[in-house]
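Of the protein chains in this complex, all but one are displayed in their positions.
Chains: A, B and C, in written order; residue numbering restarts at 1 for each.
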Amino acid sequence: MTLTDDVTLALLLAGCGFYLAGTVGLLRFPDVFCRLHALTKADNLGLFLVCSGLAVHSGEARVVSLLLLIWLVGLLAATVSAHLIARHAHQHLATSPEDSNEQR
Amino acid sequence: MTLFLLDGLIVVGLVTLAYQAVSSRSLFRGIIHFVVFGLTMALAWARVGAPDLAMAEAAIGAGLTGALMLVAYRRLVEGRSDSPADPAPAQSRLALPIAIGSGLLVGVIGLSALFSEVEPAQAGQAVLSELQQVDLGNPITAVLLLYRGLDTLLEVAVLLTAFLAARAVAGADGGEGSATTPAPETPMVGALLAVVIPLTVLVAIHLLRAGSYEPGGAFQGGAVLAGAGVLLILSGRIAATPVAGPLIRMGLLAGLVSFMLIGLVPLLKGSPLLALPGLWAVYFIETAMMLSIAITLILLFAGGGGLKRGRNG
Amino acid sequence: MTASALALIVFLPLLAACATVAFPGRWVGLIVRTGLLPLPLLMLVPTAAVLDQNVVHLALAGHASPLGIEWRLDSLSLLMLWLNVGITVLISLHAGFTFRPDSDRGRRFWPLWLILFASMNALVLSADLFNLYVTLELVTLAAIGLIAVESKPAALRAGMRYLLLALMASLLYLLGVGLIYGQAGTLDLYLIAEQIEPGWLPVTALTLMIVGLLIKSAVFPLHAWLPAAHGNAPGPVSAILSAMVVKVSIYMIWRLWFWGAAGWDLTTAANLMGLLGAAAIVYGSLAALVQDRLKMIVAYSTVAQLGYLMLLFPLASALAFQAASYHLLSHGLAKAAMFLAAANILNSVGTDRLQRLAGVDQRLPLDVFALALGGVSILGLPPSGGFVAKWLFLEAAWQQQAWGWLILVAGGGLLAAAYLFRVLGVICLHPRKRLDKRPRRENPDLASVAALILAVGAIAAGFFSAPVLDLVSAGLPPGMTP
Partner (left out) sequence: MDSLGLYVLAAAVLFGVGVYGLIVAEHLMRKLFAINIMGNAIFILLVAASGPIQGSPDPVPQALVLTGIVIAVSATAFALALMVRLYQETGQATLSSRDDGDDG
């Protein structure tokens, strides 16, 4: 185990932790907005940590830039879809847990 | 060990998702499970050493099949407040025994095929040894275009036939279906499209070009391109029309027609049918096929015969 | 020369299909004619080639198997090609009126029709197991698109049921192909026998493929989808479905059985296939006897007549092969004629319920005549093509002293007589129950003429059997001697 391996492992584990937190939030929070909040924030950070872990592991400039691109596209997709879902929920749905549960 | 765990996780996921897809409470959930099943299948292909299939499965199997199912679901819910009638599963006492029996049969067949002592396949060996002579690094592209070209040609014909048959049974509303009702405009969508559409086109072209020496090719590229089209339809930038304009018609047929015509030309010189006259022909046909595949899939999604500029376009 | 002709026989209709999609205006009629009418002439070239050298091999793209795909043309595939070309061109005469090329219906119909035609040509030429799968999928999708083209609820439902079963059938076939490839290392149908011994895995693979194909060809007890699909499709489509589409999968079974598995001992399985055929003959005929719609009767008659094609497996002699091939030919012509005539009657009367058809012979004499002529061939009365086929079956069974099959063939004719005379009796033998209403719609003369030509063809097949039978016996499967 070299230092890079250690750093990679730490970053990946941290990333998985955020994903786990996001998923728990998705399952446990009461309504759409809380869920989106948990999901997007935690998952974006999780993706960033996983990507940077892999970047440290590879160290090649090409791979690193590809990973950066993946993170950016992931961010963009998450942002826009969270925005659309939130807007739809805001306009059309009551925010009680049962209703949002139905729509998921 | 870790890899074995990963495989185990994928396999358990596949089975669970498949079961959920056919038996979950609501149809909508079923669709979602099926899409995730497709994505997990892509992981499985990557694990058994088939990256081309992984890409195809992710783009076509999960992505576009899922989109088509969602849009069909939407047509079923159209004009009703409740979710579409989803009759209770048939009570069949035979279902479980038959399912277990056929699963066992397939398992026995599969395992004995896997562990039977066979020579490496002649056809595969021939492909790998012939491959030295042409400048195509990806044996799968070589098989699809050079050695088993007729399969690929007819496969593009199958896709076209599915489209024509779907058009033939389309209802009177054919064209202006609800799939084309765009979401209300928001600046976020514009920003997304401005970034994602060029990027998707770039990825499609990359996949097409990469197909000759590494995983990728016309089908994967076409499916990714179709994804961009689906996004444009959903955001109301383009919309379906009942009848296609000349440009769309040309695009729809480009792959099949160019493959047939280029395949017929060698006959004039006394060469065999489908003996492609050089690698340029491979690239030309692949590009045309990618366009046709993308347009056919987009039209199938839109549920129309043609495309026009949409409400938000 | 042969290569170019065969290439055009497959690609010309396919290109025409693309052209009808590209130019959906008033040129459709002309394009369809360009895609169909040269085919009978083009067929002369491969015919000459087969008469000259018996078997023609074409390695597509110049890559012979196992690397590439080969086309292989012998007497049987030539017969299938001629049958497909002839029947499709004649039905197209009829379809030209039901689906006018310049109408919206026509624009939906003709591309699929041309693709169906081209894909069946490609299927009978192919020597490659996987390529056969692709062509078979093409045939199925185009055929079901055509069944549902008028979007009547019954046809939609029948098409959907057909589609689900056909997809399942294809999967079974595909699994078999994969196993064969794993064992033999090649996909060439005609190389399997050289490459592998009949162990349990190859036999399982063959079984899977054949069960898949039996579903697609609606052999009893896997026939449940056929009557609804054939009975509710538009007239020209019913005609091609019964005349060709179910036959091409039986053709594939013959190929797998007698060429692919040449030299394997399949006696038990052959008897089982024969029994399925026997059950199909009895069940199909009895079911036809109790139907009250003309098209359903004709459809159940197809279930019964397909049974005869299964008798080839237990009899397995040169004579039986001639008989089965000739049955394929004459049934194709007769059944196409009967479905077209039934479509004309349905179109004119507005229903095809039997009790409402009394006296229809007064109004539509040509169609009823075509129906009767087709019926004569189905019954196997001399001098029809059906008679030649049944006679050869009887001779083959006699030669092998297979009395069971002999009784079956003779009895099958009687059962067919029962349901066909019931139809003709209701139509012709009710002097007082004249149809009082005016025809709902007039049929163009050519629509009846097309049915009549096919019916006369089925009868004429009885007079000109010698050259066809010679051709068939020049291309017997390995191991059969005349």
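A few comments on the model shown:
Note that in this section a residue touches a chain if its C-beta (ideal position, glycine included) is under 8 Å from a C-beta of that chain, and two chains touch if they have at least 3 such contacts.
Worth saying up front: this structure is predicted, and the values here are computed from it rather than measured.
Note that the absent chain touches B, C when the full complex is taken as a whole.
Of the candidate positions C:Pro13, C:Pro46, C:Gly106 or C:Gly145, contact with the hidden chain is made by C:Gly145.
The residue from C:Val50, C:Ala228, C:Ala337 or C:Ala370 that touches the chain not shown here is C:Ala228. Residue B:Arg47 is the one among B:Arg47, B:Arg209 or B:Lys308 that touches the chain missing from this view.
Touching the missing chain, out of B:Ala56, B:Leu252, B:Met290 or B:Leu307, is residue B:Ala56. Contact between chain B and the unshown chain involves residues 3-4, 7-8, 11, 14-15, 18-19, 21-23, 27, 30-31, 34, 37, 41, 44, 47-50, 52-53, 56-57, 60-61, 64-65, 68-69, 72-73, 75-76, 84-90, 92, 94-96, 98-100, 102-104, 106-107, 109-111, 113-115, 118, 120-121, 123-125, 127-128, 139-140, 142-144, 148, 151-152, 155, 158-159, 161-163, 165-166, 169-171, 219, 293, 297, 300, 303. Against the chain not shown here, chain C presents residues 130, 134, 137, 141, 144-145, 148, 151-154, 156-161, 163-164, 167-168, 171, 174-175, 177-179, 181-182, 185, 187, 228, 231-232, 293, 295, 346, 350-353.
The rule is simple: only the chains that are shown with their structure count from here on.
With centres computed from Cα atoms alone, the innermost chain of the structure is B. By number of C-beta pairs in contact, the leading pair of chains is B-C.
Chain centres here are Cα means. That of chain A falls 58 Å from that of chain C. Between chain A and chain B the centroid-to-centroid distance comes to 27 Å (mean Cα coordinates, whole Å). Chain B meets chain C in the complex at residues 106, 109, 112-113, 116, 118-127, 130, 146-151, 154-155, 157-158, 160-162, 164-169, 171, 243, 249-250, 252-253, 256-257, 260-261, 263-264, 267, 271-276. Looking at the complex, you find that chain B touches chain A at residues 183-184, 186, 188-189, 191-192, 195-196, 199. By the touch criterion given at the top, residues 73, 76-77, 79-80, 83-84, 87 of chain A touch chain B in their complex.
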